[in-house]
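Note that one protein chain is taken out, while the other chains of the complex remain in position.
Moving on, here comes chain A:
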Amino acid sequence: MDDFKSLQVLDRFKWIFQKFHIDYEIMRKILQLKLTMDGRRMPTVFNGSKVKKEGNQFIKSLWMYGFLGLLTLTPFLFLGDQFIFFTSIMMSILMFILMTLMVSDFSAVLLDVRDKNILHSKPISTITINAAKIVHILIYMFLLTGSFVAIPLVVSIFKHGIGFALIFAIEIIFIGCLVVVLTAFVYLFILRFFSGEKLKDIINYVQIFLSIAVIVGYQLVARSFEIVNLNISYTFDWWHLLLPPIWFGAPFELLLNKDFSFHIILLTIFAVLTPIFSVMLYIRLMPAFERNLVKLLSDSNRKKKKSRKIAKLWSKVLCRTTEEQTFFSFSSLMMKQERDLKLKIYPQLGIASIFPFIFLFNDIRMDSYEVAVTGNGFMFVYFSLLMIPNVVHMLKFSSNFKGHWIYRAAPIENEFSIYRSTLKACIVNYFLPVYFLVSAIFIYIFSVRIIPDLLIVLLVAIAMTLFAYVVLNGETYPFSNTHEHSQDISTFKVLGSILFIGIFALVHFFVLKITYGIYVYMILLVIGNVIGWRLVFPRKIKKIQVL
């Protein structure tokens, strides 16, 4: 185990902990262990990127946050002298990012139930354990917030002076505390009324949302510089008291612009007192929180079966043998219910549904809207196909991969039915929703004339799925490998899939010039698909030769 820098810094504050009768040495040991374990965890921001699992990934991800801070916060510093306006915007961005990060990456820390069995059974006082937990989270909050605001803070010194930066720095600490406590309260609330499984689902969705937001954020921030030149003056309304970001905007007005009006003072008081009170309340409610954590391992008292009529219908339509239908519904369930899988795949789906539009908007900005809608801009739909190789690749993995003994222990007539039905389920559950969404909007923009073209895109997608499967997966059972091995697929293969789509898009482009060419192309694609799927997944029973 390494000795961590953060712990060495912490040593300086030993006396504070001892004053509260916390066994500092024990707390330090616990923290050291936890930090070591965290070194082996992946933060959400790095999701899907190619990072070797060595060292604390979190520390490495700080660069990302620094960059994110530069992009999202600094522009607002140049927004005029009405502090309360732009500082409130900055604070709301900061709170939003910290809150989502807290939920996505530190839920594991906050909701660690293993603590109960491992630590509470040892002769350690409860206050020490709780202190260790809080300090653990605070270390991360500190590092994360620190890297996030570092650049804006430096910039603010030059733009608005030392005083501004000082208030900024102090407020950040307050906001950090408030966010931790707020998250804990949200969890407490959910756990009080819902089951642990529900909470895990909610956390999962926040993680997915964050991953999408980061990617879309890059696109938006680049554009936000254009709209930033606004000059709005601030007028107070009573409901501003309910908005924490505005509280934190007030001290700047009070101290720097010497605005001593009543509402500014009131807002400032809120900014200072709420974090302090919330931390005190948190310490008070910690035992209740721990008690409710036990519920984390529970599922809701669901007595009824979820109706899965649509999945049933799909399986009947798409699968001929009962064996295939069985695997189809199994795969569909896995795709919808496995959190790690969803965390990896849903962001891809999000990107896939947004990409065509990003390109389309660029196109529209260059030409006029009227010109664009009569052109071939709908070809951008092909960009949503880029997710297919990644998604197909992910089907190999599961966090419960050890359960795959069942494939072998069961009398499976035709092994190909497993792969075939999983791919079908993948198209139905993952691709089709994206495709229908994008198509619907495109049809609205380009009118119904593009329906034949969209059908061709669908046929290409089906071919693409098969192609990706042959190249990337081969005959590996679905959900049978651990996520730890799920390295990103090589750039070479990604380029290959871009090339694959590119060729099809190009052919599509050419047949558009031929009268009725598109219908001939469609028929050819149907035939090609049928032959391809038959060849890859023969219906004949395959005998396995064993030595």
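Here is the rule we go by: contacts are C-beta pairs under 8 Å (C-beta built on N, C-alpha and C of every residue); 3 or more make two chains touch, one makes a residue touch a chain; residues count from 1.
Just so we're on the same page, contacts and distances are computed from a predicted model.
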**Message:** Please identify the absent chain by the protein name in its UniProt record; candidates are "ABC transporter ATP-binding protein", "Electron transfer flavoprotein beta subunit", "Acyl carrier protein" or "Cytochrome b".
**Reply:** "ABC transporter ATP-binding protein"
**Item:** Candidate in contact with the missing chain, chosen from A:Arg291, A:Arg408 or A:Arg539
**Value:** A:Arg408
**Request:** Identify the residue among A:Ser88, A:Ser398 or A:Asn429 that touches the chain left out of the display.
**Result:** A:Ser398
**Prompt:** Of the listed residues A:Lys14, A:Lys29, A:His263 or A:Arg339, which contacts the missing chain in the full complex?
**Reply:** A:Arg339
**Item:** Residue of A:Pro152, A:Gly176 or A:Gly196 in touch with the missing chain, whole complex considered
**Value:** A:Gly196
**Request:** Name, in rising order, the residues on chain A that touch the hidden chain in the full complex.
**Result:** 195-197, 297-306, 322-323, 326, 329-330, 333-334, 337-339, 398-400, 402-403, 405-406, 408-413, 479, 543-547
